[in-house]
Each structure stands twice: as C-alpha cells, then as structure tokens.
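Inspection log for the structure reproduced underneath, given as structure tokens.
Missing here: one protein chain of the complex. Every other protein chain is in place.
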Amino acid sequence: MRLGMIGLGRMGASMSTRLLRGGHALVVHDQSAEAVQRLVGLGATGSTTLQDFVAALALPRAIWLMVPAAVVDGVLDGLVPLLSPGDTVIDGGNSYYHDDLRRAAALEAKGIHYLDVGTSGGVAGLTRGYCQMVGGKDEAVAQLAPIFETLAPGAGVLTPTPGRKAGGGTAERGWLHCGPHGAGHFVKMVHNGIEYGIMAAYAEGLNILHHANVGKLQHEVDAETTPLRHPEHYQYALDLPEITELWRRGSVIGSWLLDLTAEALAADPQLDNFAGRVSDSGEGRWTVQAAIDAAVPAPVLSAALYARFGSRGEADFANRVQSAMRHEFGGHAEKAGPAPTSGG
Amino acid sequence: MRLGMIGLGRMGASMSTRLLRGGHALVVHDQSAEAVQRLVGLGATGSTTLQDFVAALALPRAIWLMVPAAVVDGVLDGLVPLLSPGDTVIDGGNSYYHDDLRRAAALEAKGIHYLDVGTSGGVAGLTRGYCQMVGGKDEAVAQLAPIFETLAPGAGVLTPTPGRKAGGGTAERGWLHCGPHGAGHFVKMVHNGIEYGIMAAYAEGLNILHHANVGKLQHEVDAETTPLRHPEHYQYALDLPEITELWRRGSVIGSWLLDLTAEALAADPQLDNFAGRVSDSGEGRWTVQAAIDAAVPAPVLSAALYARFGSRGEADFANRVQSAMRHEFGGHAEKAGPAPTSGG
Amino acid sequence: MRLGMIGLGRMGASMSTRLLRGGHALVVHDQSAEAVQRLVGLGATGSTTLQDFVAALALPRAIWLMVPAAVVDGVLDGLVPLLSPGDTVIDGGNSYYHDDLRRAAALEAKGIHYLDVGTSGGVAGLTRGYCQMVGGKDEAVAQLAPIFETLAPGAGVLTPTPGRKAGGGTAERGWLHCGPHGAGHFVKMVHNGIEYGIMAAYAEGLNILHHANVGKLQHEVDAETTPLRHPEHYQYALDLPEITELWRRGSVIGSWLLDLTAEALAADPQLDNFAGRVSDSGEGRWTVQAAIDAAVPAPVLSAALYARFGSRGEADFANRVQSAMRHEFGGHAEKAGPAPTSGG
Partner (left out) sequence: MRLGMIGLGRMGASMSTRLLRGGHALVVHDQSAEAVQRLVGLGATGSTTLQDFVAALALPRAIWLMVPAAVVDGVLDGLVPLLSPGDTVIDGGNSYYHDDLRRAAALEAKGIHYLDVGTSGGVAGLTRGYCQMVGGKDEAVAQLAPIFETLAPGAGVLTPTPGRKAGGGTAERGWLHCGPHGAGHFVKMVHNGIEYGIMAAYAEGLNILHHANVGKLQHEVDAETTPLRHPEHYQYALDLPEITELWRRGSVIGSWLLDLTAEALAADPQLDNFAGRVSDSGEGRWTVQAAIDAAVPAPVLSAALYARFGSRGEADFANRVQSAMRHEFGGHAEKAGPAPTSGG
C-alpha cells in the first residue's frame, strides 16, 4: 500500500527500507534533504515540504511519524492542517501514552484517525523485522495491517508457543492490536521498562565477574575500610567475551540482548570505547510512574533506571550529603583518589 | 566414554539420557531404585550400592554428582573412600564455590581430581543441550571434554557472534573451562543471579500490565489513601498471553525465559495455578554476597532476591513495625481487608 | 488572631486546640457536628454550614483547610463563592503541590490569597508543636505568621545548630516560608518521602534482629532450598523492646521515630496488634515521581514505597509469574508452607 513516512533517522530510514523491499509505495519526508535522497535512491518518493509530502499521498492518507517524542506535537502542528477527514496518522516513536490520548481526541475531532505504535527491534529490525504494539480503533488498525505485516518479523522466525489457543492471531507474526488509544505505547513503555531491568541485570552480573579478581588487589587497613575477609575467594581472572558467548548456548539466560552483549565484548573486551554514561529516553521513567500510580512494586525496574541516572553523576549531591554526615558524627575525612578497580 | 552418574532427579536423569543417546557408557546410582531402573531401561548400568557403582567403573574413574548442594558432602563422605588416585569427581549441581575450593583441596590430597561444573538449561536441556561452566585443572577438564561436548548444545544452534576472535574455542559449542577450582560454580552463581534479575524484570513489567485497568476500580477516599489522580489513564484490559507471544518476535526483550513465560500464560492466562511463593536455591544469595565482598553495586539482583523473600512472607515483621510507627505518630489504624487487586 | 478551621479530624482538632490555647479566636467547621461541639467546648465558635462559618469570620478572612487531599477541591467548590477579595485560604493537609499551583492561580484570579502549608508532627503536635513548611506569597505569609508561630514548637525545644548564619529566621522556631506556591507542599512531600525511607530502614533492621534466631529453626534439605550454612551464627534471641530503648540513648540513630518505635514495642513486644498492611497517603509516590522527573536516583525512598505496596499484596501477580517461569524451565513446583500473607 501507499504510506507516508516522516522522520528518516536510524529507525525511520531502516523501516522505510524494509517497507520498500516489501513492495509498498513510500513517500518520505525529513528535515535532512540528504536523508530523503538516500531513500529516493531505494525507490521512495521524496518531498521537500510537508505540502509536497501530503500532496503525493492518495486519499485516505496514511502517514507514519518516526520522530523524537519531543517533536511530535510540533510536526503535527504543521501536518494536521494539511490533512483530510479519513486520513490516518501513526505515531511509531516513543511517545508517552498520555500524549496519545490527547492527540487521538484532538485528531478525531477533525475526523482524522490516530494510531500509536510502539516499535521495538532497533537497527537490526531492517533484517529481523520489528515488533509492533498497536493502540487505536479497529478500523484504522485494519487499514494499516499490510504495513504492520511487512514490518513485522513474520511467523517463520520462531517456533510457535506450545499450547497457544487455536486461531492464531497476529502476535505470532510480530504485531498486535493491544487495545484502544494509548495501549500500543503503554505496552511498549512497559516493554522498555523491562528492557532496562534486563540490561541492568546483565550489567551487574558482568560487573561482579569483572571484579572476581579483587582478592589479588591491595587494600588499605584502617578503621574506615573493611578488609576483604577472604581474598582467596576472589582470585579469578575471567574472560567475559567467552563467558557471554557461552551463555548464549543452552543457558536459562540466553536472549537477544545477550547476543548483542557478546558481540560488543568480542569487539572490545574491556569496553574501553565507552565512558559509562547511560542515557534514558523516557519509557523507563514512565514505567515506574505507572507502577506507582497502580501501586505495583517495581524495585528492579526502578533500580535499573536509577543506575542510569547515577551513571550520569546525578547522585553527586546525595553522596556529598552522606560524606558530610560522616564527617560530622565520626570526624571521617573522605578517602582520596579513585576507588581501586580491577580494570579499565 | 564411561561415566558414573550419582543423582537421577530431574536434572541428573535427563542429562544421563542425553549422554546415553550420545553413545557414552553410563553407570548410574540413586537412592531411588525406581529412578535407577528407568535409566537402566535406557541402556545405563544400574547399581544398588556405592560399592557396586564404583566397581562398575574402569580406572581412572569419572563420577558426576548431580545432587542437591546440601547433600554433596554427605555423598562424598561415602564415595571418596572407595576411589583411587587418578579418579575424577565432578560436581555438576549448584554448590557454593567456597565448597569447591575446600573439596578440591581435600580430594587432591588423596590424588583425586575435582571439577566444578555449573550446568544451566533446565529440564529442556535433554533436547536443547546444557550450558556448562567448568572450573578445575586442565588435565581433568581435557579428560572430561567428550562428556561436556555431548551435554552441550553444540555449535549449530545459533549463528556465531560477529567479530569473535579467530580460533573458536569451546564456548561456541556451549561449554567453557572458566578457570581454576570454583570458577565454574562462580560463573554459574552469577549466571543465576542474573537469571533472578531478568525474571523479576519480566514479572514486574507484567504485573504493571496486569494492573493497567486500575482506573476502572473503586478506591476509597480518606486521609490514609491517595486517590488515583487520572483513572482515565488506566483503563486497559490487556491480553498478557498475546503480549508475551508478541514480544518473542523481533523485540529487544526476546529471550528463552520470555518464550517460557508465553508458554505458561498460554496454558494459564491468570496463572491461577500458582500461589506466588517463589523459592530460591542459593545462587542469588551468593551472587549478592560476592557483589558486596567486591564492593560492586547490585541493586537489581538484590531487589530480585528480596522479592522472592517477600513472596514467602519474610517481610511481615518489618511491615508490622511500620504499621506500629504509623499508629504511634499519626494514630493511623491499619486498613482492613485484602488490597484491591485487578485480578486473580 | 481570628482563624477559620475546616476539618476537625485528628490533625485539625489538635491543631485547633493548640491555637485556642495560644489565645487565637477560632471558628470551626466539620461535617461531624460532634467534632464541632468538642472544639466549641474548648472555646471555639462552631458552625453548621459553610455560610455560617464564613459569616463568623471578619474580613479579611483567613481559613485553614485540614481535610484529606482528595476532598480539598470539593470543599473549595463550596467555599470560594462565599469568599471576598483579600481573604486567604490555607491548605494545611497533604495536597499534591501540582494542585497548589492550579488552585493558587484560580483563587488569585478572584483576588483570594492561597497558601500551602505542609504540616508535620502527628497527633503529638498538640504538645510538641507542628513543623510547618509554607509556600505562597510574602504578604499572605506575613499575615498568617501569628498562627504559624503558635502552631510551631518554638525555639526552646532544641539547642540552635552551631554555626548557623546570624539573624536567625523562623526555621529555628519550627516554621519556614520555603518559596512560592507549592513550595510548602513540595518540601513536605520530600519530608514524607524521607520519612518512608527512615521508617523502612528501622523496620528492615528490626526484622533482621527478629530473625537472629533462625539458626535454631529446622530447614528443609532439597534442591529448591539453600541450607543456612552457619546456623551457629544465628542463635540470638534478642529483646527488641530493650534494644530500641537502648538505641535512643547516645547512638547515631536516635530519632523521634525511634522513640515511638520503642514505645510501640514496649506495649506490644511482638507487634501482634498489627497485620502489617502499610498504607501510603501519596507523598512517598510523589517524591519518587519528582526524583524521576529530575533524574535524581532515589533507590532507598523507592524501596520503602514498594515495601508498602508489597505489604498490601500488590506483588502477588509478579510472584506468580516467577513461580510459573520456574515451573517452566526447572519443573519446580511451589513449596508448600504458610499461606501467602499480606506480607506477600
């Protein structure tokens, strides 16, 4: 089918490519003319203005936005006045589902359909396909189904889950109509919250393995520092690239994230290419807020989020408060110098 | 090769079966005669006493223990006096690596080799193969390599990690000599610590999805209870069996644990077959203790462990302390009745 | 001065009493005629309708609301139409500061002042005084200063902090103009977030002491349960009422909350009067949300909040997910034992 795509960053460009390969007709738009030209080279119709873009699409139009969450409203401000009743706007980015509820209401007042689609798969999705979590009304979902099917991995990738209810449904192929407006981004939000937790679980475990040689290092002896009681228990120099490769094979913790971790460690065993400032793009925060609204404990997902904040120095003042307290009650001066680390 | 297997529980029996299928000659022992007979039916040589068992093995013997961590020492007490210098004992269970260090020293004083093998894969290992993390000396590892190769999944299961260093090694086939005595169980311990974290990440996320309809429920209005500010944000009735099936396909959080979760939810969508008392078998605790010894933050792995403790009622006294404090300063009485939940 | 008080629950009644004792003229209102009569008996002017109540106050009126956060807007709906420009409404309850911002704007459009006052001190405030965190404009704050001074503990209670900047200010007496609208409840919100953390710290520590005899108890031996490695380390039968009393004296962790804990344990050493369902009234949640908005790690405050959720059974579905996973990969059945309790 014919689809308009706005936003040709890493995700938008590779999704467009997959759609073109799948035989769809794409009209593309981006603020970077170069990004547009790359897709034109692959068979898309380019556009230089939103007017061009909209004009190149047949009624009823279907327009997929793949832009940062923070600029969706700005794009809609320019786009919506150019649209007609019956058109559909799909937000495939990482919008907060509260915004979906607001936008859907605003667009429906103009007769324009709105779908929120949480899209997972990263840059590998071009070949692996994208997992899509869809929210909105049945009619618009049905209309876009050919697009979802092409973007999705398809059924062939994995064996079906034993014992699934008969009749199948689209989840087996990698996309699902999760519920009404916002449901797609709600499910994607929690998906990313889980992703943060899983990533942190691997990261903490690998950090322990990384420090398994701590018994070989010298430690100070003073009233401020507890000695390692059994240095003989921490004499291991472990090969993390090999261990992550190993765990991919038959272990309980095998996963795609582990595959990627093994790949990263194969290329850079000490991860010296990274400083360790871990960004977060919002879904982890919103997941925790949803947990709190619903009074659901989420200690693992929260700890994962806080580790990211901490990696960016956001605990500094709290740490200074604690050092100040220790100085007050115990006369403890802060110890100088970087902490003893076992590596990189 | 010829191998003795002691312990024919779920894991020991299925590993023995895989070894028999792989052409190895097995002598088996278990306190259950019935368990022994099942393996004899598959081609193993049975035994009724440890003496029989040891006598049926050719020198140098290789004996694999697959018994609960708490009884390994007891089994060794009976077994070791029957062994000869040059024999090898392999502990394939979930022993604490501190015990490996102690046992290896004790056995080596008698000229007996000791290997610690962390084994992951669960009951599915019979067909999928087992991921094996091995600790001990080169000579004994080399001797047992044919066993490790048969138990392991083998290279065919997954594509190799792009960019891995040339030369391969055994990790690609699913087993690895991780280091000296204890290294196998150390790596397995951390593996399980990670497993706890990943499981809890999925569990928390699914719990949030499970409560996504909380805005439809009635809540009390009093000074003790904060109202849900935006019930309109929590009106979703989400289909967890479909969503977990979906996430298996192309998403960032795809994993074997997710495959299993989808399977469990397909069979029992509300998980009514479970009460929610989550056991732990030690490795999660030891992982946290290792983290603390090494001064490595492990908030996610700890939170996962504590969630298990809490699921078994172990926070009760702490909760009563908090209720007592609230009563003291605010005159707050505890609210009666089970918490409002959105389901099962 | 003359003050109107709406809401004569535990907090409102005791604050009114303290104000009457301090020589202020109070007009009081509550939906309970009995509550009104009790204050009339102490010298207040009663009222049966909001009209009476407002009429009994001289212009410009000052009206303090001490009602559950969930009903403030309802009370304002009835009250505000009866007020005049120049009047001041004080919200002394536990409102979310976002609501203060909205209400202040709405009231100021009518020429009515609004102050948000976070009030801490519990039922003991009648004699100890109340710590008050005030947000709003200078003019209104100045007008209400006599009330704040009477409610506050006053300077005599504690020695001044060594090295404080000269000039004093009101903080030394127990009230502070923290900033513009919402600042009072913002500071109170974080105050309560800290309170949750401190309470949980004591509760967890006391729970550990409570279990210090675990080495005397029998434990099962199977592959599902890790044995306690050193039962000889957990043979203590500790006297928690005495220990909390002890810690009040000279220790680093002395506090008013500890005083209250000692009092609760003196009366009920096993805390059998409590089931352990710990309520939360919103500020802990909002504190965590503020932390997340500001990207500030708050693992302790979050863990404290989640412990409360968990005490009310809100982790149950997550626990069932974990048991289901364990059953899938390991064939593990849940262990029998005490039924899941409210501590689950």
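Order of writing sets the chain letters: A, B and C. Residues in each chain are counted from 1.
Note that in this section a contact is a pair of C-beta atoms (placed from the backbone, for glycine too) under 8 Å apart; a residue touches a chain by one contact, two chains touch by 3 or more.
Computed from a predicted model, the values in this text were never measured in an experiment.
Within the whole complex, the absent chain has one touching residue among A:26, A:171 or A:200, and that is A:200.
Contact with the chain not shown here comes from a single listed residue; of C:183, C:271 or C:325, that residue is C:183.
The chain not shown here is touched by just one of C:33, C:55 or C:253, and that residue is C:253.
Of the residues in chain C, those that touch the hidden partner chain are 97-98, 101, 120-122, 125, 128-131, 133, 152-153, 157-158, 161-165, 169, 171-176, 178-180, 182-183, 186-187, 190-198, 200-202, 204-205, 207-209, 211-212, 214, 228-230, 232-239, 241-243, 245-259, 262-263, 266-267, 287, 290-291, 293-304, 306-307. In the full complex, chain A touches the omitted chain through residues 9-10, 67-71, 93-94, 96, 122-124, 199-200, 202-204, 206-207, 210-211, 221-227, 229, 256-257, 260-261, 263-265, 268, 271, 273-282, 285, 299, 303, 307-308, 310-332, 334-335, 338-339, 341, 343-344.
Of the residues in chain B, those that touch the hidden partner chain are 252, 280, 285, 288-289, 292-293, 295-299, 302-303, 305-307, 309-310, 312, 314-315, 318, 329.
As a convention for this text, only the chains that are shown with their structure count from here on.
The mean-CA centres of chain A and chain C are about 37 angstrom from one another, to the nearest whole unit. Along chain C, residues 280, 285, 299, 303, 307, 310, 312, 314-315, 318, 329 each make contact with two or more other chains.
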